[in-house]
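A single protein chain has been removed from this complex, and every other one stays in its place.
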Amino acid sequence: MVNGCGGPAGFAGACIAGLLVFASIFAPLIAPYDPVAVSIIDKLMEPDAAHWMGTDQSGRDVLSRVIWGSRASLAVAGFAVLIGVTLGVAIGLFATWVRGSWLEQAIMRVLEAVSSIPILIWAIALVGIFGVRDAQWGPFIVSSETKLLVLLGLLYIPTLARLTYVSALGEVGANYVAARRLQGVGELGILFSDVLPNCLSPVIVQATLLLAIGIIVEAAVSFVGLGVQPPTPSWGNMLASGRDYLISGEWWLSVFPGAAISLTVVAFNLLGDGLRDRFDPRHSTSMGYAT
Amino acid sequence: MIQPGHFFELHDVRKEYVLRRGLLQRLTRRAPKVAAVDGVSLSIERGTIFGLVGESGCGKSTLAQIMVRLIEPTAGKVLYRGADVARLRGEEERAYRHAVQMVFQDSGSSLNPRKRIRRVLAEALSARGVGGAAARSEIATLMRQVGLDTALLHRFPHELSGGQRQRVGIARALAMKPEVLVADEPVSALDVSLQGQIINLLCDLNRELGLTIVLISHDLAVVARACTQIGVMNAGKIVERGTPQQVLFSPVDPFTRQLLASVPRGLAGRHRRLEPDISPAEKALRSVRQPRLPADEIGRQRSASIA
Partner (left out) sequence: MRQPQSVPPKPLLHIDGLRIAFKAGRQWREVVRGVDLSVAPGEVVGLVGESGSGKSLTALSILQVLPPEARIAGGRIVFDGTNLVGLSRKAMNKRRGRDIAMIFQDPLTALNPVIPVGRQIYDSLRTHQTIGHKAALERIQELLEMVGIRHPRERMRAYPHELSGGMRQRVMTALAISSNPKLLIADEPTTALDVTVQARVIGMLDRVRRDLGIAVLFISHNLELIAEICDRVSVMYAGKVVESSAVETVFETPRHPYTRQLLRCIPRLDGASGPMPTIPGLPPRFDSELVGCPFAPRCDEASDRCRAAEPPAWREPGHLAVCWEAA
């Protein structure tokens, strides 16, 4: 179990990440209070036995809001990665398939151009352009959260597509692929049966690290008011509204969502690094040195 | 033109690579070309073991890939049973693919690291349309043919030794019921004590199944031991051809002589190289040696020509 995550650090990351996912799924059962129930009498109460993380300026329970906020943060980060992995891997494989042609060159140049600008900058710029109100995309009514996660997912594509492409290119040159060609297996068949499974490991590692980036982007975008809209709690918008109270001494408003962000990012990074170690081929051929 | 009875022939086969330089150079003038294989003609008789010897970069691996049709020659013809293999289509092309198989150098990449041995062989058989119980019994036969215990079937490649992996590579090729086996440096990654086992296995297959084998190696001693005919390759050309006796004891080409002189010979060769003088013949040879292709260039060209 511990080895499956690449050691104790990776295992710790997996545990924390698992706990967070659990909390976000079962938020309605776990959260002690309604996260949006306003109660002016209880406003700005310090953490105590009734409210472990205190209450905010509208008297809402901070702990409940942090738990519910994990929903928004993890949903955005998670679905974005799902979109990114699906389309990124597909495009990466497609570029490998058409290698040697102008199409391959065109795809790779575009991907490189997009990834030359950091994701955070892209996200803020694009959300700014598309606005924060619910929009009508075709038959769908799209909330600002959904817009954010779709945009983020699209922004993940270049990283994942290039990663897939590079590892797939390494695989198609291998002799076992040549052996499959000699068996008369078609190029597309080889891509799916041999190449794809062998280049997924780095993609999974990268996806885990992108989850952490997604949390940060969601927080940053919500912090500047472009992401998840109040009153729905998200760690980013909680941080933004707690900002004004830091100077007057109500530290719990910003410290707890801030800590949640840090903890999640650290957890996913630990897990990602652990998985990287785990997938390192040297672990399976430890005797390779003694020649 | 084609005489009956000829089994596997190469007629003046050439393979040129265009050296890709910068974009500007590509636009302004024609990019320089390098011939990896420079006009090779060969005739390999059925049921024999043909040895191809040469140093790295001499074009022997390119020639092997042309033989199995992993790459297409720039010019020249490959004839199999009298038919031009470049013109084969559909079912005939498939039959040729299966009939001419390759055994790769064991560099760790000749077997898919994520597939168990059973799956490697089962996939090869299913490419030939053999499945189910027939496949199971044929897998057992293949393992016995290459001298492996069926207990190894559930192992992953990295759990096998180099010699065992090489045997699996041979079994995978045999699964296609080939007529010709092109073995590209099949023992160069193996220890001396194991090289003989693999070479002997190839010789046994040649004798028992009547398999025609093209054995490619940089090791003249290994090739001389196993083959009926030897071709020495240098700079994309076959510079010497003959039986092992002819090549070893009365070499004609200066390159063959240099190759023979370079083989380590134990106590007899002690300190004989104190003055590594370069003979005029070697000097002349060096000046005509082809420029080497950068390795990544070859890889790109290869994948481009397959795609």
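All chains are identified by letter, namely A and B, in their written order; residue positions are counted from 1 within each chain.
Rule of thumb we're sticking to: a residue touches a chain if its C-beta (ideal position, glycine included) is under 8 Å from a C-beta of that chain, and two chains touch if they have at least 3 such contacts.
All of these numbers come straight from a predicted model, not from anything done at the bench.
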item	value
Residue among B:66, B:168, B:220 or B:235 that touches the chain left out of view	B:220
Which of B:133, B:151 or B:192 contacts the chain that the document leaves out	B:192
Footprint left on chain B by the chain that the document does not show	55-56, 161-164, 191-197, 199-200, 203, 218-222, 224-226, 244-245, 248-249, 258-267, 269-276, 292
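Everything that follows uses one rule, which is that only the chains that are shown with their structure count from here on.
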item	value
Sites on chain B touched by chain A in the complex	68, 70, 94, 97-98, 100-102, 104-105, 107, 109-114, 123-124, 127-128, 156, 158, 169, 172-173, 176, 299-300, 302-304, 306-307
Residues of chain A touching chain B in the complex	97-101, 169, 172-176, 178-185, 187, 193-194, 197-198, 281, 284-285
